[in-house]
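Below is the structure I would like to discuss, written out as structure tokens.
Heads up, one of the protein chains got dropped from this complex, but the rest are sitting where they should.
Then we have subunit A:
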Amino acid sequence: MEFNLENPLTNFNDSHSNAFTSLFLAESEHMPAENYFQSLKSKDFDISVRRETISIISQLSCNFDPLLSYLAVNYLDRFLSSQGMLQPKPWILRLLAISCVSLAAKMKGTEFSLFDFQGDGGFIFDTQTIERMEVLILGALKWRMRSITPFSFISYFISLFKLKDPSLKQAIKARATEIIFKAQNEIKLLKFRPSIIAASALLSAAHELLPLQYPCFRKATSNCSYVNKENLLQCYNAMQDIVIDGYESVLDMASSSVTPVNVLDQQFSSTESEKTNGTITSSSTSRSDRDIKRRRIIGYCDNPTVQISRIQQC
């Protein structure tokens, strides 16, 4: 009964069952508190704690499915928003990052060992210390570890587009997935519900790939009774910056400083895992782009200090 982010209810096949209703009803319990976005915005210090911890999470999970690090960052945001900020001591951030990754890996049924995570950052934690941190996170998250994320809503919203061509559907889904990964780093998008993020990402992808049909998709999405039109509009507009950034970064891989901690890029670091995770891999990205990305991410994993210093500049 492993946890699948795209299908958090473990096993339902009919895409319009009332199971989606429960997802829409429960999603707000799986996102950071409302004031989290405000508090991140008002205090520069908080942003740096979040950034640094995300950067450690990215290093720790760079050899795994990118959804693993997405889930770990979801836990991190919910934890920080309920606990308030921690002291920014490097060992605390590292322990927090290890525990979030460890919990995410257990939920996803990913084979890993805590020992794999030790040593790199110059700190060694014993199992009990990590366990205590895990328990602290579980308590703060009320054991709601089956996070409802934007990925949970992709199949719902894409079905509203009524696309007949499976390869088009796949392309839109792949591009939306890229955008969702990027969106996690964008603090101004943290206040939106996962379903709104998913809908906006799909619309952004449709706007790029099928501009002629876009108005029709937009109408279908905003007519959905679960969607707050105003929020959708706000989120879609806010998302356009990163969508453009995303385009630039696809065009110009060398200038990678635009998105400091790019969780998305990890998916290309683990090209080996493509066979297990074919749905994630973008079919719209060309081979050479992938290679550039992979080189970049490998360098990133090998040399975390360089990356962190880059983050601090931003």
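Descriptive notes on the structure:
Going forward, a residue touches a chain if its C-beta (ideal position, glycine included) is under 8 Å from a C-beta of that chain, and two chains touch if they have at least 3 such contacts; residues count from 1.
Going forward, contacts and distances are computed from a predicted model.
The protein name that UniProt records for the chain not on display, among "Elongator complex protein 6", "Large ribosomal subunit protein uL23m", "UBC core domain-containing protein" or "Cell division control protein 2 like protein c", is "Cell division control protein 2 like protein c".
Among the residues A:142, A:162 or A:219, only A:142 touches the chain that is left out of the figure. Considering the complete assembly, subunit A touches the hidden chain via residues 1-3, 8-12, 17-19, 22, 25-26, 102-103, 106-107, 109, 113-114, 127, 130-131, 134-135, 138-139, 142-146.
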